[in-house]
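Note that one protein chain is taken out, while the other chains of the complex remain in position.
Up next, chain A:
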Amino acid sequence: MFRAVFRLSSTGARCLVRSKPSISAPLASRCYSHGRVETDEEFDARWVTYFSKPDIDAWELRKGMNTLIGYDLVPEAKIVDSALRACRRLNDMASAIRILEAVKDKAGPHKEIYPYLIQELQPTLSELGISTPEQLGMDKL
């Protein structure tokens, strides 16, 4: 558990907006005056690896998701896929559906993001037998 925390603490979500980062600049970056900034691909790969741990435990899943949700981004489909498979290993259907709700919420007013993610995740959802909140009628108040 502490190893997981240590790995997560090396990512930073806060960046002083002194320099104006362009859209292509990696986010979730610390503004070091030294040292390299992590690219988007490295960031994604690190999170896919985190959720791919074969013996991931429930705490690590929750911690990972909560940390991921704290970033200024909607997680890539491959990260969500890895997280959903971790839910499968933990027999946690509730968290799988919650993850889908969370990424929809992260998109905020940008309504085109969630349908795109569902489109990309459809094979995984079918394979793992995960229903979307919409299919369960849980998206209505």
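Heads up, the rule we're going with is that a contact is a pair of C-beta atoms (placed from the backbone, for glycine too) under 8 Å apart; a residue touches a chain by one contact, two chains touch by 3 or more; residues count from 1.
The rule we apply is simple: contacts and distances are computed from a predicted model.
Visitor: Name the omitted chain as UniProt records it, choosing among "Cytochrome c oxidase subunit 6C", "Vacuolar protein-sorting-associated protein 25", "Cell division cycle protein 20 homolog" or "Auxin-responsive protein".
Guide: Spelling it out: the chain absent from the display is recorded in UniProt as "Cytochrome c oxidase subunit 6C".
Visitor: With the full complex in mind, choose from A:V37, A:M93, A:I113 or A:M138 the residue touching the hidden chain.
Guide: Spelled out, the listed residue whose C-beta touches the missing chain is A:I113.
Visitor: In the full complex, which bits of chain A touch the chain not displayed? Write them out.
Guide: Interface residues of chain A facing the absent chain: 17, 20-21, 23, 25, 27, 40, 72-76, 107-108, 110, 112-113, 115-116, 119.
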